[in-house]
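What follows is a set of notes on a single structure, which appears directly below.
Yeah, one chain of the complex is gone here, protein chain that is, but the others are all in their spots.
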Amino acid sequence: MKFVNIYATFSALFARMSSTGLDTSNELAPQSPLSFLDSVLRGIGQVMLQNNSYTGFIFLVGVFYNSVILGIAVLIGTLASTATAILLGTDRADVRAGLFGFNGALVAIALLYFLEPGILVFGYVVLAAACTTIMMAALMTFLEKWGIPALTAPFVFTTLMFVLASARFGRLHSTGILPTAGLPKAATVEGIVTASTLTEGLFTGVAQVFFQGSAITGIIFVVGLLISSRAACGAALLGSLMGALVAWAMGADEAAISSGAFGFNCVLTAIVFSRGFFVLNVASVAYGLLAVVSTAVVFAAMSAVLEPFGMPALTSPFVLIVWLFLLASPRFLRLRMVAAQ
Amino acid sequence: MKFVNIYATFSALFARMSSTGLDTSNELAPQSPLSFLDSVLRGIGQVMLQNNSYTGFIFLVGVFYNSVILGIAVLIGTLASTATAILLGTDRADVRAGLFGFNGALVAIALLYFLEPGILVFGYVVLAAACTTIMMAALMTFLEKWGIPALTAPFVFTTLMFVLASARFGRLHSTGILPTAGLPKAATVEGIVTASTLTEGLFTGVAQVFFQGSAITGIIFVVGLLISSRAACGAALLGSLMGALVAWAMGADEAAISSGAFGFNCVLTAIVFSRGFFVLNVASVAYGLLAVVSTAVVFAAMSAVLEPFGMPALTSPFVLIVWLFLLASPRFLRLRMVAAQ
Partner (left out) sequence: MKFVNIYATFSALFARMSSTGLDTSNELAPQSPLSFLDSVLRGIGQVMLQNNSYTGFIFLVGVFYNSVILGIAVLIGTLASTATAILLGTDRADVRAGLFGFNGALVAIALLYFLEPGILVFGYVVLAAACTTIMMAALMTFLEKWGIPALTAPFVFTTLMFVLASARFGRLHSTGILPTAGLPKAATVEGIVTASTLTEGLFTGVAQVFFQGSAITGIIFVVGLLISSRAACGAALLGSLMGALVAWAMGADEAAISSGAFGFNCVLTAIVFSRGFFVLNVASVAYGLLAVVSTAVVFAAMSAVLEPFGMPALTSPFVLIVWLFLLASPRFLRLRMVAAQ
């Protein structure tokens, strides 16, 4: 019984945060254009777990600042996955909270990052975004037995499938940004990490959540987070910094550190742990720090695992670590849930 | 509660379709030779989800038409997995419905397709078929929490394990039909797709469910489906055609399209959606079409993922897509279950 309550708390915290004033009595009623726009912007905000349309708008600005085509991709993907959810008659509160938007946003940006644009590719993006909605619903059903959230797993799985498939589809062309397929080999320490590496890595780590290699975009994202939650903003910066520091300590490539590659998964893990599930004490802080450090190690591992396929790790390390740490938490009595008190 | 009912409906529809007149009061009583033969033929029919012994018999004829040794393989595999289920005391109604036969049939045909026959290999086939029965039971227990069926997952997993293991076993020799192990690389459009490509692909797509690259065998299978269900027969043809069309649109290799490689998974997905779970409306038709199109994309992806291992995708795309779409469906209010009304 205790576990059930704890899990119900997780679910409730994750799934419903925005239902103020919503009439959910008729899920199939047509939605007003304004509330649809709101759902889309919240969907963009949910890429960093923020159910806030202003934050979503600022994230969109940050992407457009660095790349117009990827900004368009974010809009198309979020629109397509949110519209699919509405057309199939999904729970209105979930749609309104942006839960069916963020995976669509990410899959669209990933496909247009890795594949040369064209009419066929835009159709492919819409198809992939629709698939993230199916997979989100499937994972919600699967994971509700444990009360843990789907996170960006639909994005990771759908992107890998749709990019891998391009190896069989002659009309889809890679942009050349994908990692070269190869067998893993031993690393050597390359480049010298300086204060500038860490500063740049700090902000690009935040920007890389949306595949943007720009420190300015990272700063815009930080502002977006600040509007929604000071805790999330601080956690994002701390997570990005810790990812870079772990990578530096272990002797990772300097270029990878400054590009934010080791940061973006740690940013997301840190934001999850900043949400106040646990009473603040030594154990919960140590637990969160362990999660962030492990995320950096798992990022290195997942990028090595995916090397023979020529695929990037995306946010798979974040998903794996947060699932494990949330599943494990009810067994640790020193981690007391705030809401369970 | 609503979810539970919906899932129970799935389970019931999938698992029990043939228990008319069965005495299940004593699972351990000896089975008559005739009812055992009936279980075996239904097991062959279940390869395309048909609980019908006549259909199973026609499928067997279709395989023998194209290859005597693979016809023998189908018999041995279905016998071995069904007998294992009976000897261990499995629920008689499930055995009678052929649920412990189809994975055995498929694993046997796959092993004798990929490995040079010999006494050792026949023993290996029987061992593998017995393992599919264990795995079927394991997956039934695992998946019953969500009320979704195991499908051909035991076949996929067991075949991959037993073929991969041959890389360590010097007395097992590959037939040379396995894909060459290699790293994924970019595709180009190869060959010109004509009406004859599509016509041949249409029927070989159905035949490839049993690893048969023969349009005539495909036509025999279509007749077998027609006996059991007009809806399944139409869905199989539509699925095969859609798989070929998606592959064509995306620029897949002409030879792969005409060989039915893009068809067989779509055939199986389409048959599942033809079974009348959902009330027929725009949403349910669109949902089914989306599932079939996604199956073709995931087939391309899975064959790329398995390339470094030199392994074929088998029916893994069908299993993945159907699991996801069934898990997701209760969250979509526009998809109303027929049986839940």
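Each chain gets a letter, A and B, in the order it is written, and its residues are counted from 1.
Operating definition for what follows: contacts are C-beta pairs under 8 Å (C-beta built on N, C-alpha and C of every residue); 3 or more make two chains touch, one makes a residue touch a chain.
Keep in mind it's a predicted model, so treat the numbers as computed, not measured.
**Q** Using the document's definition of touch, tell me which of A:L75, A:L198 or A:V305 contacts the absent chain.
**A** A:V305
**Q** Specify the residue from the set B:V68, B:L88 or B:V285 that touches the hidden chain.
**A** Selected residue, touching the omitted chain: B:L88.
**Q** What residues on subunit A make contact with the chain left out of this view?
**A** 3, 145-146, 183-190, 247, 249-253, 256, 283, 286-287, 290, 293-294, 297-298, 300-305, 307-308, 323-325, 327-335
**Q** Can you list, in ascending order, the subunit B residues touching the missing chain?
**A** Within subunit B, the residues that touch the unshown chain are 27-28, 87-91, 120, 124, 127, 130-131, 134-142, 145, 160-162, 164-174, 181-182, 308-310.
As a convention for this text, only the chains that are shown with their structure count from here on.
**Q** Round to the nearest whole Å and give the separation of the Cα centres of subunit A and subunit B.
**A** 35
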